[in-house]
Each structure stands twice: as C-alpha cells, then as structure tokens.
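One protein chain omitted, others in place.
We call the chains A and B, going by the order they appear; numbering starts again at 1 in every chain.
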C-alpha cells in the first residue's frame, strides 16, 4: 500500500493537529529522519488535513454542514494558527519572522523538502469522507488517501511512531 | 498484569486528552489494530478518564476540590468537547451528524466494538487517586486500574506506542 522502506529505522507520524507550530515540529522530525535515510510516512487526519489542503478554490464539502465546517476551518500550509498565543494571527506572523531570521525553512518549504526526500504524505480516508473533501482538494505532494489499517501496517514495521 | 498479546504487533495508546475528536482518533486506531489481530492496550489518564467515565450518578470525589473539579470537568463518552471549534457544543453535534451520515460509528459504539474485539481499557491509578475517582465510576468496559509501571511493561513489548 505504502512503499517507504519497511525497517526498524522507519518513522510514521499521525498529524492530527492543524496548528502551525505542531506542523513544523512534525516536518522537522520528518525531514531530519528522511535525510538520515529513514523511510517516513505521514498521515494527516482531522484538523491536520489543513496542513496539506490546497489554497483557495471553491468552498469544499457537499452539504451545508461540511461547507460550513470547511469555511470555519479554512486553512492551508500558509495560513495556520498556533496552538498557543495565536493572538489573532500576530503569533504566527512573529514566529514566521523569527524563523526566517534564523534561516529555518517555512512550512511550505518544509513540505517541498520532505517530498523531495521521499517522505510519503497521506490523507486519512475517514476524515476526508466526513468533511466532504476529495483527493483534488490536497496539494500535489499528497501521495494518496489511505485508511487506519494501512497506517497500522506501516506503523507495525516502524520503530518510531508519533501522534502529533 | 495485562494480558494482551505481547509481540511486535501490539499497540498501546495513552489517552490523555478528553476531547471527542481525539477520543475518536484513538478508537479508530485501536479498533483497526484489534481487527488486524494486534493486541491493544489503552490507558486513560488525566482528562482522558472522561472518555470511560460512567454517565450521571452522584458528584464524584471525596473532598470539595475533587468535587468541584469533577463537576466542572463533567463528561462521559456522550458528552465531550472538541479540541477546536467547540462552539458551545455546536461543533460536537455537527461532527456527530456528519459522522453518522457517513456511517462512522459513534464514540459509544466504538467503545463497545473495541471491547468486543478484545481491546483492554485501563484507568490510570494516580489520576484516579488525585481526582477522587473509584473503579465503580468507570464504565463496565474498563478492564481495571493500573499504574505507569504496568503501562511501561506493555509499551516495552509493543511496537506502536502513541500518546494522544
């Protein structure tokens, strides 16, 4: 199902949270692991799907509750809140500036680096169905859509399994 | 202490958070793993104890601080908030409706399925003592009360260990 190297040295990360700080933490670990030659599979579920959602486009979802939740939960890699001290968006802006002053990549750059290093990013089938999202709603770096059983098949063979 | 199968293929989940979305994520993974034949142990601690607390009954706890915290922290599987966009309870209601439209089980159904698949659910000894809760305050599906050492004895033998 997923083709990352299956061995002791591989990593799986469930990205449940859709906040900028947690997403960056996930990608710091994912890209470091991939640069060390470890296979990395990331599973984006619930709010975490925002991290790999495409920017803009039509209002997503098929019926009014899905549309309403998708509008209120609007977000993509360049527009995510912080888990603390969001301060109506000042927090994320400050963090981005501070990161760029220290030459830390942006989340957008992290995603591209991760993809180029072979990190596999998957969207969660059940969450997508509940929220009315389709494969096309995700960025091109998203490798596909899988369910919990496929995630577990990978996690079982990986030594480092995190839930963020 | 706990009798789930001890092998590479087993899973432990510490459920620290008492929010509906995180509880559902925990049970999606737990039930998928159990259906694949993996042994699964769940440890409910801190706010996570709400997930397996019985509905109703007397105000729990022995002295006023415990009682006050238990009243303010009132919750059980059918009454949990969301970690984001709770909107005074509208968020959970919408999520429940959207899940049922997609035939995703409710949390209550997930708990019963998990128990029938042999998932072991334990309450954390220290958290119970601090909050003044007793074994009888938990649902029948709760397999018992254990401490951190027993959790670690299981985690040590499991390949997938998550903290949610």
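The working rule: a contact is a pair of C-beta atoms (placed from the backbone, for glycine too) under 8 Å apart; a residue touches a chain by one contact, two chains touch by 3 or more.
Bear in mind that the values here come from a model prediction, so they are computed numbers and not experimental data.
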Residue numbers in chain A that touch the chain omitted from display: 8-9, 11, 21-22, 25, 28-29, 32-33, 35-36, 38, 83-85, 94-95, 97-99, 101-102, 104, 159-164
Could I get the residues of chain B that touch the absent chain, sorted low to high? 14, 16-18, 45-47, 63, 65-66, 68-69, 72-73, 126, 129-131, 147-149, 151-153, 155-156, 158-159, 161-163
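Note that only the chains that are shown with their structure count from here on.
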Using Cα averages as centroids, what's the distance between chain A and chain B in whole Å? 25
